Each structure stands twice: as structure tokens, then as C-alpha cells.
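Encoded as C-alpha cells, the structure appears first; notes follow it.
All protein chains of the complex are present and in place, except for one that has been dropped.
Chain nomenclature is as follows: A and B, assigned in order of appearance, with residue numbering initiated at 1 for each chain independently.
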Amino acid sequence: MSDWPERCATVLERLRQQKPLVHHITNFVVMNDTANVTLHIGALPVMAHAPEEVADMVRLAGALVLNLGTLSQPWLDAMRLAARAANAGSIPIVLDPVGAGATPFRTDQNRAFLQDFRIHILRGNLGEVATLCGVTAEVRGVEAMHAAAAPPEVALKAANDFKLTAAITGAVDHVSDGRQVIAIDNGHHWLTTLTGTGCMATTLVGAFAAVTPDALLAAVGGLASMGIAAEQAAQKAQGPGSFKVALQDALYHLKPDDFLRRAKIREV
Amino acid sequence: MSDWPERCATVLERLRQQKPLVHHITNFVVMNDTANVTLHIGALPVMAHAPEEVADMVRLAGALVLNLGTLSQPWLDAMRLAARAANAGSIPIVLDPVGAGATPFRTDQNRAFLQDFRIHILRGNLGEVATLCGVTAEVRGVEAMHAAAAPPEVALKAANDFKLTAAITGAVDHVSDGRQVIAIDNGHHWLTTLTGTGCMATTLVGAFAAVTPDALLAAVGGLASMGIAAEQAAQKAQGPGSFKVALQDALYHLKPDDFLRRAKIREV
Partner (left out) sequence: MSDWPERCATVLERLRQQKPLVHHITNFVVMNDTANVTLHIGALPVMAHAPEEVADMVRLAGALVLNLGTLSQPWLDAMRLAARAANAGSIPIVLDPVGAGATPFRTDQNRAFLQDFRIHILRGNLGEVATLCGVTAEVRGVEAMHAAAAPPEVALKAANDFKLTAAITGAVDHVSDGRQVIAIDNGHHWLTTLTGTGCMATTLVGAFAAVTPDALLAAVGGLASMGIAAEQAAQKAQGPGSFKVALQDALYHLKPDDFLRRAKIREV
């Protein structure tokens, strides 16, 4: 038996004790949801993007989440200031390349972050991550339609190409540090019926990354949290609206022990 | 018996099959809600406003929703780029003139869009639409207080003045293509207790417009969807919070058959 569930449980416990600050510069659509799941998993959210304060705020944080969902030049400038401060302070950065592949601008801007900064974890869907590492894929808006390679391959390639931990969410989630690939079989179909669940997963990964230097573990722990909470929420949900409510409740009540009893984490 | 319910049902079926992309440039207050109802009705939402990508994103979309709720010059610039690309590609535009009439700036900016671009569908409340076509009305913030003409008249006048389909929501919804006026008697009082329900209705109209070239049908179908879902949601709601949750659930579960059994659509 793998010791992943146990290790995830330990990190969640630490997270609840330390209550790290997770700084987000993220898209307008999901700000409320990602601030909420940050709180529910046990961390403290902050959102700040003014160039006058963004570096100061990063220095207080345990992790920085950059999400390019509704990107524009002023926000990209703020993200770059934040990324520079994070790298200078060895604060882990989690990048969510929302819609990379949908337009050249999104693809280019995300690639620029990967090139110019040390990104610790890249969390996207198959189409986004495939696009970024040069695998042919179709992204319709912010939705992955298909890719020319399977998720484990793409995760491995992205991890090696960009020297980071790559996390691809989908029916099965795949995480790779460039050597191994870990699959997480938790989750639920309802996640696809709600906007921002990918962004929320990225936030959870950021919260975990704030309390462990092990990027692979942070990604696995964050995604398994989302998957397990989704399974619990689905039992109470009657549609995407009630699923969201139940998901927030479930994340708040998620216990370290839930990893031991429910996590489906395997090496590929 | 009118064949409107059947025609609406056919469009909803097509919508669920084609899953068109609906591009929004909309206000900050409702972004999460409108992205969610786009998904729930069966389409794919995207929100993008950077001038560097906005035209590229429009070209991927089946419809463009422009909502001037928290307008500012940079966002208006983005909307104009998007509208130009949409007109060039014959992609239908649905305009939501939030708060037109409340300030001269809002009124002027909305009129400019109506003048400078081919808008397919205008969806507003009575005060907003009346103001835009020169009928005396009072708009308090984003709320219609009264107007000097009745909704059917205003819808007809707006449709003729601006050469588009005009949809006015209220206790009864009215839609006109400049020749006929269609009334929709579905809906529920709870809709007025929740922010953004007008914006969500506009989004649904946009999703329908993405899969039918018949603007009148798209407007009727979108508004009837909202009205029927609201009636279903009201049965489970105990207040505006639980109504919103139930409304999202109901839109997701809305079936073509629901139009046949519940839609109250009549010619005025």
C-alpha cells in the first residue's frame, strides 16, 4: 500500500494548525469561490493586485496562486511583480493557465511566466497543459476538448520541459514531478457542471504548497482534497447549485482521516 | 395552440448537443453567476476582455453577450473590439444595458453600441429599454421604477427604432421583433430578490442565440427557460439564498419537455 494518503493527512493537519496566508491574483469569475475554499480548507486568503502593495503582500504569504483566467496587461504586470517577490523569498508559486490554447495571447503569456519565473506547480486541464508544452490540443474557451497525448504523458512532459510539478485535472487527475506520475481517482462528474472548480483545485494545491516544500505532495494533497470533498458533496447534491454548497461544506469538514479512508492515489 | 413551446424545446435540444461557446464581457457583480448558468443550460462560458485577445476569443464563440453593468472606459474599449469582431463574423450580439437611464454616461454608452454595431437582441428591464428609445422612465441604480409606456409598446418601439429583437423582463416578459410582440407569463417573484437575475436571463438568451439564427425565438426561449426554472426553484426555496441554489439546479435539469408542459407563451 502506498503511503500517499497518510502523507496527505499529515499536510492537512499542518495546514489547519498553521493557517498560512495564500495570496491570489486570479480571475474575476472565481474570486469569491477561491477565497472561500482557501478558508474552508484551513488557510487564510488574500487578494491584492495593486503594484504599490503586491510585493509586500506576497512576502506575508505561504504561497502565491497566479491564475490567468481574465488576464489583462495591468493584471499581468501585477502578477509579474508578485512572482518576482515570491521567487526572491522562496515562496512557492502555483500557476493556473486558464484558457491557454484558446488564444495566442493566453498561450504566450502563460509561457512567459513559465520561462521567466521559477513556478513550482502548474495546474491545468489537459488541453491547457498540452498546449503549453507543445502537444497539439483543442481548448474551447476555457474547456479542454481533446489532446494528441494522454494525460500521464503530458504531465510528465510538462514537468520535464518546465522543471516543475505538473498537475492535470480531468476524469482522473495526474500529477508528475518529471520522474513519477501519480494518478488520483477521486472526484465526481458534478465538478464539470460548475464554473471555477479547476480554479478551486488550484487554490487547494496552493494551500497545501504553503505548508510543505514537497511540490508533488502538495499537488496530490490538494487534488485529492477536492476529489474526496466532491464525492461527499455529490451525495447531498441535486444539481450544480446544491453541489457547490455541499462542496464548500465538505471541504470545511474534510478530516485528515478522510484521506486514509477514501483517497484513491496510485502510481502510474 | 401556439407552436412556441415546441420550437423552444428544439432549440434547447440543439444547445445541449452543440455546447456552443458564449463569450461574455460583463459586469463584476454577476460574472460567477452568468458563467454558471451558461454551463447549466448546456453551453460553455468564456470571459475575456484583454484587447490583445478579445477578437480572437469572439471568433471561437457562438454568441457574444455584452453587459454594461460596471462599465469603465477600458472595458468599453474591449467591448467595442469584441462587437466589431462579432459583426464581422456574423456572430450574434446580445446587449444588456444595465442601469441605462440611471446616469447620462450609461445611457450614452448603451446608445452608442446600438448605433455603432449590429445588435441582435437587446434585453433589459422596462426602465432601461424605455430610456434607450426615448420613452420617459425612472431607473434607480439598476432597478426600473416606472415608465411612461407599457412593456409591449416599449418592446415594439425599441425593436423598430434599433432594428433588433427587444426583450423586456418584468412580472411578465415581452419580446418583440418589431412586428409581433410575444408575452411570457412564466417567472416568480423571488427573481426580484436576487441580484443578477436579469443578467442571467440575458446569458440564457445568448446561449439560445448561439444555436438559432431566429433572434425572436432565441429571446423567447432564453426567457422562458429562466421563467420555468424559477417556478421550479420556488417550490424548493425558503428565501433568496436557497432560491438561487435551486434555480441553478433547475436550469441544469431543464428538459425540452418542460417547455411543452409549462411554458406560458402568447402573442399579444
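To be clear about the criterion, contacts are C-beta pairs under 8 Å (C-beta built on N, C-alpha and C of every residue); 3 or more make two chains touch, one makes a residue touch a chain.
Model, not experiment: these values are computed from the prediction.
Novice: Tell me which of B:Pro20, B:Pro45 or B:Gly69 is the one touching the absent chain.
Specialist: With B:Pro20, B:Pro45 or B:Gly69 as choices, the missing chain is touched by B:Gly69.
Novice: What residues on chain B make contact with the chain left out of this view?
Specialist: Interface residues of chain B facing the absent chain: 27-30, 32-33, 69-73, 99, 102-106, 140-143, 193-196, 238-242, 244-245.
Novice: Provide the residue numbers of chain A that touch the chain removed from this figure.
Specialist: 21, 23, 28, 31-32, 35-36, 38-40, 44-50, 52-53, 56-57, 60-61, 74, 244-250, 252-253
Here, only the chains that are shown with their structure count from here on.
Novice: How many angstrom between the C-alpha centroids of chain B and chain A?
Specialist: 33
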